[in-house]
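To keep things clear, I will list the structure first and then write my remarks on it.
Excluded from the complex is one protein chain; the other protein chains are retained at their positions.
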Amino acid sequence: MKILYFAWLRTKTGVAEEDVTPPAEVGDVAALIEWLKGRGDGYAEALSDLSVVRVAVNQEYAGLDHPVGPDDEVALFPPVTGGKGR
Amino acid sequence: MKILYFAWLRTKTGVAEEDVTPPAEVGDVAALIEWLKGRGDGYAEALSDLSVVRVAVNQEYAGLDHPVGPDDEVALFPPVTGGKGR
Amino acid sequence: MIRVQEEDFDVGKEIDGLAPGNTSVGGVACFIGVVRDFVGDDKETGTAVGAITLEHYPGMTEQKLTAIEAEARQRWPLDGCLIIHRYGRLELGDRIVMVATAAAHRSDALDACQFLIDWLKTEAPFWKLEETETGGHWVDARAGDDHRAARWIKK
Partner (left out) sequence: MIRVQEEDFDVGKEIDGLAPGNTSVGGVACFIGVVRDFVGDDKETGTAVGAITLEHYPGMTEQKLTAIEAEARQRWPLDGCLIIHRYGRLELGDRIVMVATAAAHRSDALDACQFLIDWLKTEAPFWKLEETETGGHWVDARAGDDHRAARWIKK
């Protein structure tokens, strides 16, 4: 499974992109995030407040209950701020 | 008094601009228009339907009861259609 | 800034000149009106049009455009505001009018731009003669533009 991190999630995890193989019982986004938090302090910190984390599965916005599998591309990022700062 | 005609009011009267000296009792736009209608068939036709005639006195939109005097510039024209035709 | 002119203008250059060197600008909105080949709701049911001729009231036009710009600047905090309106004979595809606004926040620039073009169409003393197959016709005013402009009347 390919995981992408953007913006401050990337700076906190220290990783832009990685291939991971979570155990079979990790079947949805929520479980995946829980599992990723165990990968290190930076991950735990980046994913501690899910109200400011957005998810895309295969480049489509997805909720915490969205299923994930070995061939998926899962991206984790903050709410988009393309033109923000007003 | 200077009178200006625009668009089809100009083509109907055959005049773009003229200096006129109406009698002293012509004190407002309504009276002026009545008086102008007596100047010829083209004028009478151009000014027959006041619902499609707009007036500016000294380059400000004005109503039929707006006073007019010898030093005024009075323009008669259709409703504006700068970008119309949709 | 307002300009009433017979000549065409350069859109990119005009936008660049809106608020040169002012780095508080966060957004620029712009509308350009162009001579279209038909009158009516759509091309199928409408009347074919060739060139147009725009007549205006020199003096009053400049005054009205200046007043419309002042009103926009009073309603929205603008860093730049430009109205250019052409007159005379214009061919299909020719630019007729350009409105551009610059502001710190995009909503101010966009709203002011809409306001300016809506008011321009109902307040500025321009009259359009359309060349169709049956000759030149002065365009009648329509209620639609008044309704659009009426959105901006303060309650």
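Note that the chains take the letters A, B and C in the order they are written out, and that residue 1 is the start of every chain.
Here is the rule we go by: contacts are C-beta pairs under 8 Å (C-beta built on N, C-alpha and C of every residue); 3 or more make two chains touch, one makes a residue touch a chain.
Note that the coordinates shown come from a computational prediction; the quantities given were computed from them, not determined experimentally.
Student: Among C:25, C:65 or C:81, which residue is in contact with the omitted chain in the full complex?
Tutor: Here the residue in touch with the unshown chain is C:25.
Student: Mind listing the subunit C residues that contact the chain we can't see here?
Tutor: Interface with the chain not displayed, on the subunit C side: 10-13, 15-16, 21, 23-38, 42-43, 77, 92-93, 104, 106-107, 109-110, 113-114, 117, 148.
Student: Contacts of subunit A with the missing chain: which residues?
Tutor: Interface residues of subunit A facing the absent chain: 4, 6-8, 10-11, 52, 56, 59, 75, 77-86.
As a working rule, only the chains that are shown with their structure count from here on.
Student: Between what two chains do the most C-beta pairs come into contact?
Tutor: Ranked by contacting C-beta pairs, first place goes to B-C.
Student: Per the centroid of Cα atoms for each chain, what is the distance between subunit A and subunit B, given in Å?
Tutor: Computed from C-alpha means, the inter-chain centre distance equals 72 Å.
Student: Whole-Å distance, subunit B centre to subunit C centre, using C-alpha means?
Tutor: Taking the mean C-alpha position of each chain, the two centres sit 26 Å apart.
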